[in-house]
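A single protein chain has been removed from this complex, and every other one stays in its place.
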Amino acid sequence: MLQEIGTTGQGDLIINVGPQHPSTHGVLHLVITLNGETVKKVEPHLGYIHRSIEKMCESLTYRQFIYSTSRMDYLSSHINNHGCALCVEKGLQLEIPERAKVIRVLMDELTRMASHCLWWGALAMDVGAITPFFHAFREREMLNDLMEETCGARLTMNYMVPGGVMFDLHPNFQKRVHEFIKLFKSKIDEYDELVTFNPIFIQRMKGIGFLSKEEAISYGCSGPTARASGVQCDIRKLYPYEVYDKVQFDEIIETDGDCYARYLVRMKELKQSLSIVEQLIDNIPEGDFQAKTKAVLKLPKGEFYTRVETARGEFGVYIVSEGGTTPYRIKFRSPGFSNLSALDHMTRGQKIGDLVAIMGTLDLVIPDIDR
Amino acid sequence: MDTTEFLIKLILVISVFGISLLIAMYSTYAERKVAAFLQDRLGPNRAGPFGILQPVADGVKMFMKEEIIPANADKFLFIAGPSLMMLTACMTGVVIPWGGELTIGRNTFNLQITDVNIGLLYIFGVVSIGVYGIMIGAWASNNKYSLMGGLRASSQMISYELAMGISIIALVMTTGTLSTKEIVEQQSSWHWNILYQPLGFLIFLVCAFAETNRTPFDLPECETELIGGFHTEYSSMKLGFYLFAEYINMFISSAILATLYFGGYNFPFIESWGLSPNAVTIIGTLLFFGKIFFFIFFFMWVRWTIPRFRYDQLMNLGWKVMIPLALFNLFITGIITLWRNGAF
Partner (left out) sequence: MTLTVFYLLSALSVFSGLMVVLSRKAVHSVLYLVFCFFTIAGHYLMLNAQFLAAVHVIVYAGAIMVLFLFVIMMLNLNLAAEAQKTPWIKISAVILSGLMLLVLVASVKGAEELSAAQPQNDIGLVKNIGNILFDKYLLPFELISLLLLSAMVGAVLMGRKEPQPQNE
C-alpha cells in the first residue's frame, strides 16, 4: 500500500504542504522533507497566485496602477497605496497638504494595527488556540468599520491617490477612533493574558526558528522579522516620510531572533501604533485633503524609488519612466518574499509544529509574495 | 438469569447506550455554544429555538454527504477504522455505576449494567484498544498526513496510558478494590477520593485529556499541521463516527473521573435530608450527571482557551513529568497506606 509514498530512500518522507493547507494562509506550496517529525528541508514553490501585477501596471496610468497594488498585500493595502502615491509624487515633485499627510499616517497606523490583530489571531490559531482568532477579529472589525465609513471599502481601500487622499475624513472618524483607542487599550492587556504569558505558548515560541542578525540581513529580511533579530530597519525611523519625524514612537528591537522575539516585536508595535494614532487624532490640521493635480499625470523621464514600512516590512516601489502617462517598468519590493526565503534556514532541524509556528510569526501574505 | 432480570438489564443497556449517544450529540451543540460564549459570538441559533435542533441537522448533513473512499485505500480497514472507534467508545459505559438501587414493587435493581470485579481493568483494557480505530483508519487511508496522525495517536496514547495506569494503581491501593461499584460506595458522603488522591486525580485528568485527543493534546488531528490528521481522507458519516466517538469518549471520561474521584452518585448530606431510598437514588443519579456535565464543560473550557503542545513537548510531558509524578504518587500512597496499617 505504502510503496507509493514519496521518499528520499533514506527513510525520509517528502510531504506537500499546500497549496491547499490550513496553515499556509493562502496558496503557498511547501515541499518539506521530513525525518520522523523533524523537518530536514523546506522548499517553497511559488506562483499559484501570480497575477503579474507589475506587468499589468505598465499599461495602466499613474492614477490607475495604484489600485492594483491593494491586491498585493491586502492586509496593508493603505500602506501599499501610500508607497505608490509617494513614488508618483516624488516623480512629480509634488508637495501634498499637511492634512493629507496626517490622514495618511493615521490610516497607515490603523492598518498596521488591523494587520497585526489578524496576525495575532492567526498565529494563535496556528499553534492550536482558536479563541484568540475571534477576539482579534472582533477588534479588527471596528477598524474595518471606521475605514469603510471614510474610504468606502473594507479590504482593498484605494484611498491614497497621488496628491493626497481620495476623500476627506468622515465626520464620525475622530469619535470612532477615540472609541477604538479606549477599547483597544484594555484589549491589548487581554491579549497578553490570553496568549503572551501562556506557558504552553511560550514553550512553543521560545528558542524556535532562530535567525541571527547577520542571517536576517543576508536574507534581506525586513520589518518585525528582522527587528526581532536586532536589525534596525524601520523605514519610518531611518527614512521618515510624511509626519513620522514629528511623532514620538520607538523602533522596537529585540535581539533573541526566535519566534517569541518576533511575536513580542509585533505586540509592542501594536502599542506604538496606538500611541502614534493617539498623538495625531486630535491634531489633524485643517486644510485641503488633496493637492491640485492635473487630470492626466506624466512623470518626467527617469527612475524613482520610494519605500514605506508596511505591517510586514519594507515595501519598495521602483518606477522607470520614459516620460509618458504609463510607467515603462515598475517593480515592487515586497517584504513577504524576502522573509519567506529565510523559512528554510529557520525550520531546518525543527519539528513540523515549529514549521507552522515559524510561518505564523513570519506573517506571510501570499499575494504579497507572488504578486 | 430469569426473564425480569434479563429485561431490566436489556432496558439498562439500551438506555445507557441511548444516553451516551444523546449526551454526545448534545455535547457537540454544547461545544459550539461554549466556544461561542468564550469567543464573544452567538453560536448556532437557527435550527429550532436556540439552535437546539442543530445536532440533528448536523447528523442529517453528515449522512447526506458524498461518501468518498480513496482509490488506493484498503477498503475493509477503511470502513473498520471508524466502526472500531465507535465500538470501543460505547463499550466502557457498561461498568460505570450510574446510580444506587431502585426498588420497584418487590424487585430491587442496580443502576449499573454489570459489576465485574475487574471493572477498572476492563475500562483500562477498552481504553487501550481504542487506539486501534485511529491507527487502522489512518493506515488504510493511504495518506501521509493520515499516517503521521496515526503514528502520533498511537505513541501518545501508549505514553499516557502508563501514567494513567500508575495513577489508577495508587487509587486502587487506597480503595483496595477494582470494582467500580465498591469504589463509589466507599466514597459515601464527602469521602471523595479527590481528597485522598489529589495528585493522582491531576495526573488522571491530564491523561484523560490525552486519551480523548482533546486540546492541548489534539496532535493526532491537529488541523494546522496535519490538515485533519488520521481522518483527513474521511468523509460523510465515517468522519461523523470519528468526531462522534470523540464526544462519547469525552462523556465516558467525564463519567469515569466523576466515578473514581468525585464520589460518583454520592453527595454530602444527602442522607440527612430524610428522603426515601428511591428518591435518594434518583437524586444521586442526577447529581452524578451534574458532575459529568461539569467535567464535559471543563474539557471544552480548556479546549477553547489554550494552544496545543508540540509533539516532542507532549512526549516529554508524558515520560518526564507525568510518569515520574505518578510513580511518586504511588510511592507516597504506599507509604501512607503502610503507616495507617501500623507498619512503622
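By letter and in written order, the chains are A and B; residue numbering begins at 1 in each of them.
What we mean here is this: contacts are C-beta pairs under 8 Å (C-beta built on N, C-alpha and C of every residue); 3 or more make two chains touch, one makes a residue touch a chain.
Just so you know, these numbers come straight off a predicted model, no measurement behind them.
When the omitted chain is restored, the residue from B:V94, B:V131, B:V206 or B:M300 that touches it is B:V131.
Across B:P82, B:G99, B:G137 or B:G150, the residue that sits in touch with the chain not pictured is B:G150.
Residues 74, 77, 116-118, 121-122, 124-125, 127-129, 131-132, 135-136, 138-139, 147, 150-151, 154-155, 157-158, 161, 178 are the ones on chain B that touch the missing chain.
Simple rule for what comes next: only the chains that are shown with their structure count from here on.
Chain A and chain B have Cα centroids lying 44 Å from one another.
The residues of chain B lying in touch with chain A in their complex are 35, 38-41, 72, 74, 139, 142, 144-145, 147-148, 215-216, 218-219, 222-227, 304-313. Residues 1-2, 4-6, 13, 15, 21-23, 37, 124-131, 134-135, 138, 194-195, 198, 200-201, 203-204, 351-356 of chain A touch chain B in their complex.
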